[in-house]
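Subset of chains shown; positions unchanged.
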Amino acid sequence: MADRSLTYVRTEMAEALPPPKSTTGISAWMRENLFSSPANSLLTIVGLALIIWLAIPIWNFLVADAVFSDPEGLRGEACRFEGVGACWIFIQARFSFFIYGFYPPEEIWRINLMFLIGVILMIPLLAPRAPFTRTAAVLFFLVFPFVAFFLMAGGILSLESVPTNRWGGLTLTLIISLIGIIVSMPVGILLALGRQSRLPVIKGFCIAFIELWRAVPLITVLFMASVMFPLFTPQGMQPDVLLRAIIGICLFESAYMAEVVRGGLQAIPRGQSEASFALGLSKPKTVALITLPQALKHVIPGIVNTFIALFKDTSLVSIIGIFELLNTVRAASSDIAWQFPTDAVTGYIFAGFVFWLFCFGMSRYSIYMENRLHTGHRR
Amino acid sequence: MTTAMEAPQADRSRMAVSETDVAVEIIGMNKWFADFHVLRDINLKVMNGERIVIAGPSGSGKSTLIRCINRLEEHQDGQIIVDGVELTNDLKRIDEVRREVGMVFQHFNLFPHLTILQNLTLAPIWVRGTPKAEAEESAMKYLERVKIPEQANKYPGQLSGGQQQRVAIARSLCMNPKIMLFDEPTSALDPEMIKEVLDVMVKLAEDGMTMICVTHEMGFARQVANRVIFMDQGQIIEQNEPEEFFSNPQHERTKLFLSQILH
Amino acid sequence: MADVSEKRSGKTARSSIDPSLFYNPTARGIAYQALLLIGVALLFWWLQSNAAANMAAQGRNTGFGFLNSTAGFNISFTLFPFDRNSTYGEVYLAGILNTLLVAAVGIVLATIVGFILGVARLSPNFLIRKLAMVYVEVARNVPLLLQLLCWYFVLLNAMPPVAQSYGGVEVGEAGLVVLNQRGLYMPRLMTDGRFIALLISIVVAVVIAVWFRRRQVKAMMAEGTRKPVLLPMLGIILIIPIVAYFVFQVPVAFNLPVRQGFNYAGGFVVPPEFTALVAGLVFYTAAFIGEIVRAGIQAVNYGQVEAAAALGLKDGDRLRLVIIPQAMRIIVPPLTSQYLNLTKNSSLGAAIAFPELVNVFMGTAINQSGRAVEIVALTMAVYLTFSLVTSLFMNWYNSRVALVER
Amino acid sequence: QTLDAVEENGYIQCGVTEGVPGFSFPDENNNWTGLEVDFCKAMAAAIFDDPEAVRYTPLTSQVRFESLANGNIDVLSRTTTWTMSRDTDLGISFTGTMFYDGQGFMVREDSGVTSALELSGAAVCIESGTTTELNAADYFAANDMDLSNAVVFVNQDEVVQAYLDGRCDVFTTDSSALAAERSTFSDPDAHVILPQIISKEPLGPSVRSDDWQWFDIAKWTLFAMINAEELGVTSENVDEMLESDNPAIRRLLGVEGEFGEPIGLPTDWAYRIIKHVGNYGESYERHVGADTDINIPRGVNQLWTNGGIMYAPPIR
């Protein structure tokens, strides 16, 4: 249109061309993402410096200076020298202690069996579109806890009885968090329903319960469970420390779960329950068949997040002397046989990694579920 | 006031209305939302097999009135007698009435977590205690009647609005209701879909169902209603048979209203 | 048509029909509530009678009188003079103040780090974005207790022993700022009542500076020219106290940390427990705040940024006038609950010997006095109060900033 | 009655530490050993003729008394100091002294400190919820020393770790525990325990105050072990000693008299203890004696006949 005529008709369509070199390829990507402006370039340099500054010592500690094997069998001596990095043979040597705690070695198959059952039941619960979801849910929430308890505790079917103070390690961490979630789900649902009730006494009670536990730190709840519960139970009927801690955790967690579920209930439009009433379903049936299933589906990510928080929080029971994962790591690193300069750090890194693995995995899963829910069932 | 008996259209001949056969009777009913007097002195008698259309401007209390009939709303004064049962605070009676009264909502209110078939069989199974196989069989029958049997295993979110509303109608029918209530069943739909829903409703009317419809579809009212009731400010202003109502409205407000909606 | 709206209001429900009570929803409601009440009352009665029996069997006393008796132990870090003659009441107070101190410092730092993180997560720079992501994923997914222990012991190992203190001096001499495994030692201000005047003058200076800034901004808007703000403000804040200092002849002396035997004595000490606790809380909480900030900024519609750009607003103004005010509405409520979480999490200081409320009161005091119930109740009351204040603030804030809709 | 309940269960529930070498310490398989563990085993031996009929519950110092008073455990044998208020106010009763301990101080050898009186201003690592905290405060106050640098931890693990990492100059707790902890250090010789013992810390087992029979069983279990040492009865020679003419030995081993009956035990109750666990001296040498890593000299814990203060009333 060099001569600016008002009328113009394109006679020949312009073909789509590849973009100019300067806007594609790795150099363009770097220009765009790393050096798009002077300030950005500076940030890149700072970032690189930070990575180098952090990565080298971490690498040295974890790999370069670390002890990976001990030709003379696993012994603490192998790590007793100045400048030692992580002592991985320590983890190797005490691995079964970290996982199973003080559980009698010849009975460990029981724990493994319990884990196996648990994982098998969880697959249909967590995997999208898996069959048998409902059966698995019933088994997992109603039957599995008892099976697991009898497997762990023994005392029946000629299983040797193993008292709770021999439970420990990652097993105990998982047990505490699973009991926490299995108990707090139904209690939390009841509390959430109660909080929505129009009956003032029920509503008030639920609000007070929820707000009380949400207001206080878990560690005070655990202290309370360990020093105060015994005072409030009749003499001779003493729940052991583990049970008390678990009760404390369940009370605490139910309150959080209630708030999560409430969020889901509030998201269900009123038309749903009205339609259900109009069909002649009673109030309890409406809740059980219509509102609750929908609400729970909405809050799966919230539930997973609560579970992650609970899983991390189980580490606090070490403060009242229960040997969950973190505490077994600490106990092991004060073992005479395993005294070396980095025993504590090595143990913490291991424990931290295990916690991280579980929590990160679950949070990814929750994000995945969230995305799926957004698209699910839509056209 | 003309009764449904004298309704002129030919296609109504199949129905059998007898004076003694009262489906719904409302006597001197009043209702308040807090201090707001939303329904005032409502008197209404609907015979079995009658088809009533309720019209009126927005906020006039149409929805509230039909929601009172199956006790989704509580009335404070007067009597509502449905299928011979008076609605009171008695939960048992309410359940009884709700079983006999189907309701279709403006926004369908299908249960999104259940398949179409599950939506349909839910109430028969849990309320009537029908065996599952039997419930599913009759559900499929009703789905065929609303012309979407092939969608039985989809979820509501996968259907169009018109299809959803037809499912909602089928869902109510599965309970074999004696009376059907419709609250603006087509007003959330695109024009093409309105027709498919109205067709189903017309068919229902032809089969002799007692129906009370809140709707602004005047064509539908003309075609199937025995009576049109016009409400304003919580009161029944005027009622008449459709021909008369449209051609010769009596009340000032009715005239104004009709002039607005029939352009 | 009859109009009966004057006849009565709907509140007076009619009751001419009287169905069997069993099917009456009102009656049912009352019955459920009564059941709950009775249940709860029974539970409390049971607990109470057990407690009474247990206490009687153990010959224990109850009551809050112990708050006035001497505690008999020391607390290593308090905000007011405390020794072994102080009472349990003072232990309580010291714990609360230490908790609040950690919370205050932690909140300020976590907010700063968290905002930087949140912005870094959205940075156009790939490297910075990924670094921030790694930080967040590590910090969020490892238990805080573990992090605290790591921070504490890493900090202890990173610091030199007393003899090789940074800024250290010979035995008997006074240092200025000394850093070693026992903490960070700084000069402590020693002064008398006239110092109050100085303090007041500083407050006055800040108030004047803030007023000045308001005035300048207003003038800026009114006249449309940019005016100096920062420098004059700094001037005001500096000059007024200096003038006050000379006018009142405020005596200012410093108590310096002196090396005596094992340690430095005197001065003001920040113990490593405090540093580790704050570091751990900040590191952990900042990750959550970062995510909140990121979500808040992302929630501001991109169209808003474009509209601001199209109006010719510069980068900084766009951020300040358009994005931040909108993002803040989304950010503040979850942010406050993070603040509350940080305050609650400070109770983990017990694990690394920081004398916050749970450590000194639920830990030491409960063991020395044996008043479990009272002490648990008092401790929980503190956290309940924090939570109540927070939710009051949140309600107030939400009602204040709620976007006006039709 | 506790005895009935215990017999019903088939085991004693014994509260122990979370791991103090020499006193009560679990190995990898949760087999507990130590001087105080031996006491629990002795009770089990007396009741069941089986020293392994014990369940150990590791307790933090915060929860130990509650656990005992409320029946979680039957006997508390956990480096617990016998004090008046604990004996009278907490619903528990001490049954005797197993180990005469006292609070001491440990410092790094290179600090050059040789006396606790030089510790003014030192940073002191302490575990919370123990008498240690109060004793230290008293001692420092009495000697006009400055204890503003106390670092108080909830768990013993952290106390030791912090001391080793240099947070404190001094680590104070009962000297037995100091010795035990020192034995776990990678370089035990770099740390010295100062000579001053600043408190009387008679460590002994305790039971609930509401059951005198159980109290007597616990009390006489300990006395039997001490008497056995005094009479020269050991686990090795106990069977020969059954033939002894010494009436004191005969009464101890149940050959003469019915001393078990009043406390609900069989007559050979003490024989069982000595057979399975040994006398006090044996137990001491086995767990904390000169041949162990712990290496605490017998000191005041010698029998009274050897210049110590270990003394048990006679069985007669």
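Per-chain residue numbering starts at 1, and chain names A, B, C and D are given in the order in which the chains are listed.
Going forward, a residue touches a chain if its C-beta (ideal position, glycine included) is under 8 Å from a C-beta of that chain, and two chains touch if they have at least 3 such contacts.
All of these numbers come straight from a predicted model, not from anything done at the bench.
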Stoichiometry of the whole complex per this structure file is A x1, B x2, C x1, D x1
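As a convention for this text, only the chains that are shown with their structure count from here on.
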Top of the farthest list for chain D, CA-centroid basis, is B
One chain's C-alpha mean falls closest to the whole-protein C-alpha mean, and that chain is A
Between the Cα centroids of chain A and chain D the separation in whole angstrom comes to 41
Cα centroid separation, chain A vs chain C, in Å, comes to 26
Going by residue number, chain C touches two or more other chains at 54, 57, 149, 153, 350-351, 363, 366, 372
Where chain B touches two or more other chains simultaneously, the residues are 91
Note: in the complex, chain C contacts chain D through residues 54, 57-60, 72-76, 84, 149, 152-153, 156-157, 159, 161, 181-182, 260-263, 265, 271-273, 350-353, 355, 359, 363-364, 366-368, 370, 372
So, in the complex, the side of chain B touching chain C is made of residues 30-35, 37, 40-41, 76-77, 86, 88-93, 235-237
In the complex, chain C touches chain A at residues 29, 32-33, 36-37, 40, 47, 50-51, 53-55, 57, 123-128, 131, 137-138, 140-147, 149-150, 153-154, 344-345, 347-348, 350-351, 358, 362-363, 366, 372-373, 376, 379-380, 383-384, 386-388
